[in-house]
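Removed: one protein chain of the complex. Kept in place: all other protein chains.
Now for chain A:
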């Protein structure tokens, strides 16, 4: 069982002062094995904070990130799964699932994590899963109105990944979960 935190689009300090207190109290060091971050942190303080939660931190560059050295895309293997990471402003039209699927094919990954729209999405198609963890601070987005703060926790266990999405709605943290299974040739999924 490997826990992977997918988080991004915090936009601190341009659009938000800090993570919501309820999220901060949930994100405790030592519980998560990997963090994959879609980008737009934007400052070093946020990077250091994420690093303190988990040393295995993977970030791709968002268009407002202070650190220009983050890569445009990143791939990594966790257990049986290949994961791809990209902020998403590079994929036009923004938020378009078919275009994101193309990126997924290009990176040849089972799970593509990307952001930019600040809206949580978990979309399954024949070749794999596209996940958007949304904005962890609920930051303003020109694309999405009424953004709720959200992040995603993936539990990777063998050929199965359970995706937990945490959303802050009206001051309360709501959790939802989605199951994905991968087999050698085809994928099936069941939603809860």
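Annotations for the structure displayed:
To be clear about the criterion, a residue touches a chain if its C-beta (ideal position, glycine included) is under 8 Å from a C-beta of that chain, and two chains touch if they have at least 3 such contacts; residues count from 1.
Note that in this section contacts and distances are computed from a predicted model.
Not every chain of the complex appears here, and the one that does not is recorded in UniProt as "Vacuolar protein sorting-associated protein 35", selected from "Vacuolar protein sorting-associated protein 35", "Trifunctional enzyme subunit alpha, mitochondrial", "Aldehyde dehydrogenase family 3 member A2" or "Serine/threonine-protein phosphatase 2A activator".
Although one chain is not drawn, the whole complex shows that of A:34, A:89, A:124 or A:182 it is A:89 that touches it.
Touch with the chain omitted from the figure is made, among A:49, A:64, A:123 or A:164, by A:64. Mapped onto chain A, the interface with the missing chain covers residues 12-18, 21, 43-45, 63-64, 89-90, 92-94, 98-99, 101-102, 105-106, 108, 126-127, 139-140, 142-143, 145.
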